[in-house]
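Quick one: the structure is below, and I'll ask about it shortly.
Note that this complex is displayed minus one protein chain, with the remaining chains in position.
We call the chains A and B, going by the order they appear; numbering starts again at 1 in every chain.
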Amino acid sequence: MSDQTQFYLSTLLIYLFIDIIGVLGLNLQFGVAGIINFAYIVFVAVGAYTAAVLSLGPDYPGNFQHYVFGANLPFPLPIVAAGVASGLLSLVVGVISLRRLRSDYQAMVMLVLSLIATLVATNATGLVNGPAGLATVPQPLYDWLGLAPLDYQWAYAGWCAVLTAVIFLFVRGITNSPLGRSLRAMRDNDRAAAALGKNVTAMRLLIFVVGGAIAGISGAVFVEFIQAWSPGSWLYPETFVFLAAILVGGAANNWGVMLGTLLVPVGFLEATRFLPQVFYNGFIEAMQWVCVGLLILVFLWFRPGGLIPERAGRYKPRAEAPSGTSE
Amino acid sequence: MNQLIPAIGFGLITASILCIAAVGFTLQFSVTNILNLAYGDIMTACAFAAYLANHAGVNIWLAMVIAALFGAVFSVVINRFVYFQFVRRGTRLFGMIIVTIAMSLIIQNVLLAIFRPTFFSYHTSPGPSYNFGGMIFTASQLAIIGIAVAAMLAVHLLSTRTKLGKAMRATATNPSLARSCGIATDQVIDVAWFVSGALCGIAGVALVLNTATFSEVTGAGFLVPIIAAAILGGIGQPYGAMLGALTIGLASEIAATVISPSYKDVVAFAILIVVLLVRPQGILSEVATAKEVAV
Partner (left out) sequence: MTEQDAPILSVRDVQRDFGGVKAVDGATFNAQRGRITGLIGPNGAGKSTLMGIVAGAIKPMAGTVSFEGRDITGQPPHRIARHGLIRTFQLSAEFAKLTVLENLMVAAPGQKGESLLGAELGPLYWGRSEASLVRTARDVLDRFAMAPKENELAGNLSGGQKRLLEIMRALMAKPKMLLLDEPFAGVNPTLAREIERYLLDLRAEGLSMIMVEHELAVVERICDPVVVMAQGKVISEGSMRDVSARKEVLDAYLVG
């Protein structure tokens, strides 16, 4: 296999794992707990920015970019900090904006927050360098490992694989437990869940924070690979790519959403990258977004459960036969 | 202080455009209980329709009529063939919002694919300027304000004086009751979307007339102020939308002049988020607690 192919494949693999982490977090919030978070990409961005400003060296006058902190922290501290930062922000946002609103209003609140966040990041130039964003974010352990660039990529892919596995097990630990069951009940009918003694506000906030932290980790690992991050990387429609992956793959099913991630952000969007540029540069990108929209509509219409639908709990069957039937 | 008067002038123009748009938006909500987040993109599509007519030689004001018709038909088609189909299936409220956002993505990017990422403008001149005690308006802008007033009057008369208007209000308040009184709610909904689609088209062209150049994202960029105006006034209430439009139009322009130009957008965002979190029913409405989509 040529070096060029290997570079491409390893990059694709890294993107796949990072997207899976992101999708698992949103699936926990939306698919399992029914929290409508149309601002999810903001928490990915906060993680990315946090990791970036903590990995970069200190800012100085005359620097081509301006930002806060600049602590030059070594791996894996920026990633941990990213998860914490996104988690904390989720807590604040959750407390303020998760309300007993009609669900489309709730969706709009989050969407507007997403737009506000973009406004703030673009205009507050000293914070994270405004519209130009940050660049030259150091890749973790690059010098210490001393690997050739291609080998480093494969190592990075391996690291992402491990992280993805850990997060998958963590998320699955929730969904396959009594907590997961209570979350799904809350999603299906939160009034009834509350009437049975479930503290839905606390559960919702908990999952919002956990999902937010996972988003932050996804962003951190992403920025440490591509080494740059700007408002253009996290516009509000990006949340809908994740959403499309969830709808296509199967909401609330961890394996389903991983399949959806393989198919949508990675498979579909990457495959169409190889199509020759027709009409003009950027036509393909526009059509990709049209297809994301169409995918969402088609799946919502034909197969809202997704390719691998949610699995309701199965328990060990009884030893003896049950009695009678009603109706 | 002498900056304030011209700012109020700008505010009135923005308020006029916002008024037309917000009343259309709120009308769609009132009869179908849907927040149509593709509304801004439909405005853009209408603006492009006018562009095509205009560059084929049609006068811009006539092109606006064409755009209004296009918007009317387009909106009815989208509601009938997409939104209503999902509603009939039992899609819940946030499911519908996902549908409208998907629609928005599709429309915006189809426009991008067709017209390419560049800027467009109409073949028209703003006309002579007039000074009203410190507020300066071009003839075009005065026309826009005039159109807004006329449109609001038309909506008011339609809503209160005609049988159709009464049927729309009945459908908006209680669809099943309206049906049992013999009102053909399906057709009433079509008409409501036709009218609101026309308003959408007029607003789209007016928006472009006021901003000189436009691209496929122009309408979408106006969506937040539209929603803010509609929700501030009380979603589903046309008079509320007018009130909200006036408030936000004036507030944005005054903030832009008095504080800084980048604050123009911020005002609409801030008002919307505060209203959603503090008083989601807005000034005039009682809606906000969970009410599922009207069928």
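Note that a contact is a pair of C-beta atoms (placed from the backbone, for glycine too) under 8 Å apart; a residue touches a chain by one contact, two chains touch by 3 or more.
What you see is a predicted model, and the numbers here were worked out from it, not measured in a lab.
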**Fill in**
Contact partners of the omitted chain among those displayed are A
**Request:** With the full complex in mind, choose from A:Y8, A:F170 or A:Y280 the residue touching the hidden chain.
**Result:** A:F170
**Asked** Which residue from A:V210, A:A245 or A:L259 sits in contact with the chain not drawn here?
**Response** A:V210
**Item:** Per the touch definition above, residue among A:G180, A:G249 or A:G293 touching the missing chain
**Value:** A:G180
**Fill in**
Cross-chain touch to the chain not pictured, restricted to A:T136, A:N199 or A:Q277, is A:N199
**Asked** Since one chain has been left out of the picture, which residues of subunit A touch it in the full complex?
**Response** 170, 173-174, 177-182, 184-185, 187-189, 191-200, 206, 210, 252, 310, 312-316, 318, 322-327
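Quick note on the criterion: only the chains that are shown with their structure count from here on.
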**Asked** If you average the CA atoms of subunit A and of subunit B, how far apart do the two points sit, in angstrom?
**Response** 33
**Asked** Given the complex with subunit B, which residues does subunit A contribute to the contact?
**Response** 36, 38, 96-97, 99-109, 111-113, 115-116, 119, 123, 237, 240, 243, 279-280, 282-283, 286-287, 289-290, 292-294, 296-297, 300-301
**Request:** Provide the residue numbers of subunit B that touch subunit A in the complex, in ascending order.
**Result:** 35, 37, 82, 85-86, 89, 91-99, 101-106, 108-110, 112-113, 116-117, 224, 227, 262, 265-266, 269, 272-273, 276-277, 280, 288-291
